[in-house]
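One structure is given below, represented as structure tokens, and several questions about it will come after.
The complex appears here minus one protein chain, its other protein chains still in place.
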Amino acid sequence: MHDVKTDAALDSAWSGGASPFAMGSKKLGMWLFIVSDTLTFSALLITYTYSRITNPDWPKPFPMNPAIIFSTTMTVVLLASSLTMVMAVMAAQRNDRKKTVLWMIATMAGGLTFMALHLREWFHLFEEGATITHNPWGTPLFGAVFFGVTGMHMTHVLIGVIYLGIVATGYGRGKFSAEDVEVNGLYWHFVDLVWMFVFPLVYLMSVKY
Amino acid sequence: MNDHAHAEEAHAGASVGTNLAIWIGLVAITGLEVFLAYEELQPTLMLTILIGLSLVKAAMIMSYFMHLKFERFSLVLWLVPAMIFCIAMMMIFFFTEAYWGMGLRPH
Amino acid sequence: MLRRRSEVGSTTVALSLAVFLVLMTVVTVYIFMAKVWWFPPAITEFGHEIDDQFGRTLLITGIVFVLAQFGLAYAVFKFRDQGQKATYFEGNNTMEIVWTLATVVLFVGLGLYARNAWAQVHFQGAAEGALPIEITAQQFVWNFRYAGPDGKFGREKPELVSASTGNPVGLDSTDPASKDDIVAPVIAVPVNREIELIIRSQDVTHSFYVRELRLKQDAVPGMEIHMHFNAAVPGNYEIACAELCGLGHYRMHSMLQVMAQEDFDKWVKDQEAANQ
Partner (left out) sequence: MVTHENGGGHGHHQAPTGFIRKYVFSIDHKVIGIQYLCLALFSVFVGMALSALMRLHLGWPNAHWSIFKGGLMTPEQYLALMTMHGTIMVFMVLTTAPQSGFGNYFLPIQIGAADMAFPVLNMLSFWTTMVSLLVMIAAFFVAGGAPIGGWTSYPPLSALGEMAGPGQGAGETLWIIGLAIFCGASLMGALNFITTLIDLRAKGMTLGRLPLTCWTWFVTAILGLLAFGVLLAACILLLLDRVAGTSFFIPGGLVITDQVITWHKGGSPLLWQHLFWFFGHPEVYIAILPGMGVASHLLSTFSRKPVFGYRAMVGAICGIGFLGFCVWGHHMFISGMSPYSAFAFSILTMTIGVPSAIKTFNWLGTLWGGKITFNCAMLFALGFVSLFVSGGLSGLFLAQPALDLYLHDGYFVVAHFHLIMGVAAIFGMFAGLYFWFPKMFGRFLNEGIGKLHFWLTFIGVYAIFMPMHFLGLAGHPRRYFDTTAVEFLQKLQPVHVFISIAAFITIGAQLIFLFNFFYSLYAGKECKEENPWHATTLEWSIPTPPPFDNFAGVEPVVYHGPYEFSVPGAADDYIPQHLAPNLVKKA
């Protein structure tokens, strides 16, 4: 590593004194969290697929009405909340604090609606006799996987709503920056993204014809 | 004080219209998925199609909503492959193992 | 340096370190060569193949071990601080490429070479006409089941398992095929006969391990894992459990008895009589 190379090297983004990805540390940190959380969810979904391969009597209990209609609605609601989050981030970048907070409240409302619908769906399943350990249709692992994976996802949604609440309040009062809103947005979109895999794998692959 | 520095550099994102279009696309793909679910396809084929569509959706969310399309490209080169490699390793071996284990079930 | 080390002090430490490394290497190599503690003699053809592959690996790793430790010993002694100036070099690409390629060839080659032995036990099934024996592990005993004259294993039911009343594997007496099944706490096999083991577990993971066969296989609940061997030397060999299975893991012990065909026939008769 001699000084001959020095000057050319110093111009590159990786030569120190700069963030090479041109993003703040918080944003990079959130991306890294997302990478690791993706692996957690992948492990869960791979466990689901593994269990399904090894249990040929896997039930297919979801009829169009109510399960698929419900879950499709949930998907659209979650996607909509992602869109409102995008709007919030864009507003924050224009430094429009009021609009940002409003869009974030809309996002929280989307998240809460998603959770309400999801819990409604859960209770419906409980009524039919499906719990984490038992279900009337087939291998007991179905309930374990279903409630395990969706429960984990719902925990993320809940954390996301709380996180949104904190950032919205803080941003409204001028304590947080636009970057904080953007980082919060990354988390929220990630929760949405995970659902894009949970929905087809857990629901659509178990449709009752 | 550094908000501005970031804001100038990184926030040449998509317009509201583009984001809305992406959103409509996502909803449309979801609809397609639900439709496919009722087509009684052979499970492996259906799984492949569903996962394929989900990956498209994930790519759309990551590129536009999560802004990855507008970040430095090296971020994509750096982060995503490591993660995908791990997931791929798990899928290759875990699923081989699942099928192998099926062959060893008690009669 | 903080404290100007005297040449003598540096030499003493360098020499001690070099001498220790050489001594440690020599003693280790000696114990490996003298085979003071070693494998018991193998009783299968596969076992001999394993021993040969072990020898090849030992030779290669042994050479690397001796060269590396002696090299380290030489370097610490030869280049100790005697007030000289260190020679400046940052590396040597040719050397890097040479030793990278050399280790790739050596290590991967060794791995590929071992394929044959692995294929014998695991890619190939048992030979035609093998005698099937079912092994059921439970905390902390081994049960061995023979199909009996009809050559069929009878039905088993978990709810019938009762170690205390002498039905450790849960044989279902309503199934005619299970009438003549023999269940024994030790495994007897005829010499020079291909044996197929069907290894299972009732509760937790155990591991079937016979040193002289050079075989070890986990008994996993919910799986039936097949193994095969052909023992050539009569004798009694110990079976130990090799996978932690609970507090009695260390005393989960049984015997493999390799005997002549006529002794085996007699053993089977005795077992049948005892089972009546």
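Observations
A, B and C are the chain letters, set down in written order, and residue numbers restart from 1 in every chain.
In the analysis below, contacts are C-beta pairs under 8 Å (C-beta built on N, C-alpha and C of every residue); 3 or more make two chains touch, one makes a residue touch a chain.
Here the structure is a predicted model, which means the values were calculated and not measured.
Though it is not drawn, the left-out chain touches A, B, C in the full complex.
When the full complex is taken into account, the listed residue touching the unshown chain is C:50, out of C:50, C:187, C:231 or C:256.
The omitted chain makes contact with just one of the residues C:43, C:147 or C:220: C:220. Mapped onto subunit A, contacts with the missing chain fall at residues 1-3, 5-6, 9-10, 12, 14-21, 24-26, 28-29, 32-33, 35-44, 47, 50-51, 54-55, 132-133, 139-141, 143-144, 148, 152, 177.
Interface residues of subunit B with the unshown chain, by the touch rule above, are 1-2, 5, 82-83, 85-86, 89-90, 93-94, 96-98, 100-101, 104, 106. Residue-level contact of subunit C with the missing chain is found at 1-2, 5, 10, 13-14, 16-17, 20-21, 24, 28, 31, 36-40, 49-50, 53-54, 57-58, 60-61, 64-65, 68-69, 71-72, 75-76, 79-82, 84-93, 95-96, 99-100, 103-104, 107-108, 110-112, 114-115, 117-118, 121-123, 138-139, 158-159, 161-164, 170, 202-205, 207, 209, 211, 214-218, 220-223, 225, 238, 240-253.
Basically, only the chains that are shown with their structure count from here on.
Separating the CA-averaged centres of subunit A and subunit C is a span of 46 Å.
The geometric centre of subunit A is 12 Å away from that of subunit B, both derived from CA atoms. Distance from the subunit B centre to the subunit C centre is 44 Å, each centre being the mean of its Cα atoms.
Looking at subunit C, one finds that none of its residues touch two or more other chains. Touching of two or more other chains is recorded for residues 101 of subunit B. Contact residues of subunit B toward subunit C in the complex are 101, 104-107.
By the touch criterion stated above, subunit A contacts subunit B in their complex at residues 13, 20-24, 31-32, 35, 38-39, 42-43, 46, 49-50, 53-54, 64, 68, 72, 75-76, 79-80, 82-83, 85-87, 90, 93, 177-179, 182, 185-186, 189-190, 192-193, 196-197, 199-201, 203-205, 207, 209. Those residues of subunit C lying in contact with subunit B across their complex are 200, 222-226.
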